[in-house]
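With one protein chain removed, the remaining protein chains of the complex are shown where they sit.
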Amino acid sequence: MDKRKIVVPGETIISGEEFLPGDGTRREEQDIVAERYGLADVSDKLVRVIALSGVYVPRRGNTIIGEVIDITFNGWIIDFGGSVNGFLPISEVPKYIAKGELQEFLDFGDIIVAKVQGTDGRSLDLSTKLRGLGKLREGMIIKINPNKVPRVIGKEGSMVKIIKDATNVEITVGQNGWIWVKGSKIDDELKTKKIIEFICENSFIEGLTDKVAEFVKELK
Amino acid sequence: MVIKMVEKSKYTKRMDGRKFDEIRPIEAKIGVIPSADGSAMFKTGDTVAIAAVFGPRVLHPQHMQNPEKGILRVNYGMMPFSVSDRIRPGPSRRSQEISKVTEWALAPIVELEAFPNTVVDVFIQIPQADAGTRVAGINAAVMALAHAGVPMKEMASAISIGKLDKTLVVDINKDEEDFREGEGSTDIPICILSRSKKISLLQLDGKISVKEMKKVFKMAKEACTKIHKVQVKALKEVGR
Partner (left out) sequence: MNVPEIQKNRIIEYLKEGKRFDGRKPAEHRKIEVKLGISKKAEGSCSVKFGDTEVYVGVKMGTMEPYPDHPDEGTMVTSAELSPIASPDFETGPPRIDAIELARIVDRGIRESGFINFKKLCIKEGEKVWSVNLDIYAINDDGNLIDAASLGSLIALANAKMPVYDEKEEKIKYDMLSDNPIPLNKNAMAFNITFHKIGDEIIVDPNREEEEISEWRLSCAIADNKGEAMITALQKGKESALTDEDIEKILNLVEDKYKKMFPKIRKIVFGE
């Protein structure tokens, strides 16, 4: 089978009892059938469809970036571009906040980095207790298709490293596709944006890392 | 013995020269609306449909939410300049009915159990019409749903079969829709699911015998197989 085969819903990816249906697939007698549009992947006997598009589905432990859109009596409502909003309870910030002082700590329109504590599809609980989480005070936000996030991060963060080496920016990639970038110069941030756009546009070509390295050279 | 006279149909040759089972030239394209989560254009002959999908996203107002699964909402409309006699913009009885039957045509293929309290919005617009706009809209919408990454059991394709006097034809255009001789024109839009071959849209406007109706389904299945191939090709070209 072609390693990078794009499949559509209802399409038989592979047939045989030895195969196991994974994410985005189902079994129908002998056939493993795609249940979403994406790249078919068969590793060992596990068959799955890697999404090319679609809304971000949060998983416990994910780091995401979002915006405060509402404040309740005991926490903050966070929009992160998903199918539900997140909730950051007052108990999950690293500081004691008295009720009635929530807005002074995090205000409408503030951007935060948070960890996903738990989710049941209807709600999403967030935390900013760990180091490196919490409110972002300056910088640029770039929004990308969340399905491209693994490519922007790269294997063990290799792609992020290429970006940092080329531009000297601080960067946090949220699993939800929101990326925060801060450089000491505007041109460094613009360069970072161009590189990220390049990665997203070329996310499915072979040898992407080398192509990005080339692109970075040309930018200089 | 009584010999039944079989009258010859008054529609012996198609006005645009097509064979009776021939669909008009098709074009399909993905990603025509960058702001949408998924989008597609589907064109047969001079009928053009564009579709955009947004979601799953939080559904307002809250009382419409379903805590068990996400809901699908379809909105179909024709642009005022899509037909000779300008249509007033905004929803009409016709467009609201088509929105609803399209919603029902698409509902069996989408799987929104993982997205409770949300909505998937499908917007269909017709910039240029030459009959068959609802089926073109469905074909575009199915592609846009897949493109948006919405979980789906299978795809779907739709076609309009026509009966002109006594002749059955595939994919009728406006001139054929207006055919008035003999038994006149009967329009039968049908949507067929790609894998299970189930029928998710079925309407009829006119007169037809039961025997002929059997042939209609056979013709529709053949046409939908052809349309499905074009939809799949457009989806597979993206990402290359």
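First chain written, first letter: the chains are A and B, and each begins at residue 1.
As a convention for this text, a contact is a pair of C-beta atoms (placed from the backbone, for glycine too) under 8 Å apart; a residue touches a chain by one contact, two chains touch by 3 or more.
In this text, all values refer to a predicted model and were calculated from it rather than measured experimentally.
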| item | value |
| --- | --- |
| Displayed chains contacting the withheld chain | A, B |
| Residue, one of B:A36, B:I98, B:I188 or B:L201, that touches the chain absent here | B:A36 |
| Contact residue for the chain not shown (choose from A:M140, A:V160 or A:C200) | A:M140 |
| Residues belonging to chain B that touch the chain removed from view | 32-36, 46, 48, 50-52, 54, 57, 75, 77, 79-86, 89-91, 121, 123-125, 127-130 |
| Interface with the undisplayed chain - residues on chain A | 67, 69, 79, 109-111, 136-141, 186, 189-190, 193-194 |
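In the analysis below, only the chains that are shown with their structure count from here on.
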| item | value |
| --- | --- |
| For chain A paired with chain B, centre-to-centre distance based on mean C-alpha positions, whole Å | 35 |
| Sites on chain B touched by chain A in the complex | 37-38, 55-58, 67, 70, 109, 111, 114-118, 146-155, 193-195, 231-232, 235-236, 238-240 |
| Residues of chain A touching chain B in the complex | 6, 8-11, 24, 33, 35-39, 51-55, 57, 83-85, 121-122, 147, 204 |
